[in-house]
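On to subunit A.
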Amino acid sequence: MERSRLVFSGSGGQGVITAAIILAKAAAIFENKHAIQSQSYGAAARGGSTRSDVIIDDAQIYFPKVTQPNILISLTQESYNTFAPIIRPGGLLLVDSKYVTIEKKVDARHIALPMFDTVMKNIGNAIVFNICMLGTLIGISELINPESIIKVLGRTIPEEFMEMNKKALALGLEMGKSAG
Partner candidate 1 sequence: MKDKEHIRFLQGNEACVEGALYAGIDFFAGYPITPSTEIMEHLASRLPQKGGKFIQMEDEIASMGAIIGASLTGKKVMTATSGPGFSLKQEALGYACMAEIPCVIANVQRGGPSTGNPTHVSQGDVNQAKWGTHGDHAIIALTASNHQDVFNITVEAFNMAETYRTPVIILLDEVIGHMREKLVIPEPGEITVVERLRTSVQKGVDYHPYLPREDGRLPMSDFGGEHRYNVTGLFHDMWGFPNNNPKVVSELLRHLMEKIETNVNNINMYKEYWLEDAEYILVSYGSSARSAIHLARNRRARGFKIGVLELQTLWPFPADMVREKCAGAKAIVVVEMNMGQVVTQVKNAVDHPNKVFLANRVDGELISPSNIKTLLRMIQGKGV
Partner candidate 2 sequence: MTKPAFNFKDYIRPRFFPHLWCPGCGHGIVLGSLLRAVHELGLDKNEIVITSGIGCSSRISGYVDFHSLHTIHGRALTFATGVKLSKPNLKAIVPMGDGDALAIGGNHFIHAARRNIDITAIVMNNRIYGMTGGQFSPLSGSGKKATTAPYSTIDRNFDVVELAKSAGATFVARSTVYHANECKDFLKQAISHKGFSVVEILTQCPTYYGRKNKEGDAIQMMEGYKTNTAKIGSKRLESNPHLIQRGIFVEDTTVPEYCEAYDKIIETAMKGKA
């Protein structure tokens, strides 16, 4: 497999970092791949732009930072504006159409989807926005098996929230597949 370098970006509270961790964890534990997740730290606990880097590869990963992502996810306009210029030419740029207006200034495959609105319409709880986003990403890129995401969720979240998360993942997958 080609090395995947992802940057997840958005604002604090959107679950961007959690999503990055879940993806990397799923790849590392359940798909026997090498994966690394890191994030930028600031002094403030909430708000502001957040960024989390994920690298997934069959080979050992040494340098853990992403300088040029081939996949960039931006869930706010601010993070889109900040990080779009670093994407690898021809890379995948996934944004939420509610929050981000695309300004196709960079050479990338732009995909804007109504992930947030879909979650709110079908589930009505913004807490699984990030899981829907992961589903969409996997639907487009086939990075990993979605089952692995469910296995990770099974390890970490209470049983009563599983259904809601599975549904959000499925909604995303569907959207991603048709967009991809």
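A quick word on the picks: all candidates are chains of the complex that A comes from, given by their letters.
Here are a few things to note about the model shown:
FYI, contacts are C-beta pairs under 8 Å (C-beta built on N, C-alpha and C of every residue); 3 or more make two chains touch, one makes a residue touch a chain; residues count from 1.
If you're wondering where the values come from, they're calculated on a predicted model, not measured in any experiment.
Listed candidates 1 or 2 all sit in this complex, but the one touching subunit A is 1. Subunit A contributes residues 21, 24-25, 28-30, 34-43, 61-65, 67, 151, 154-155 to its touches with candidate 1 in the complex.
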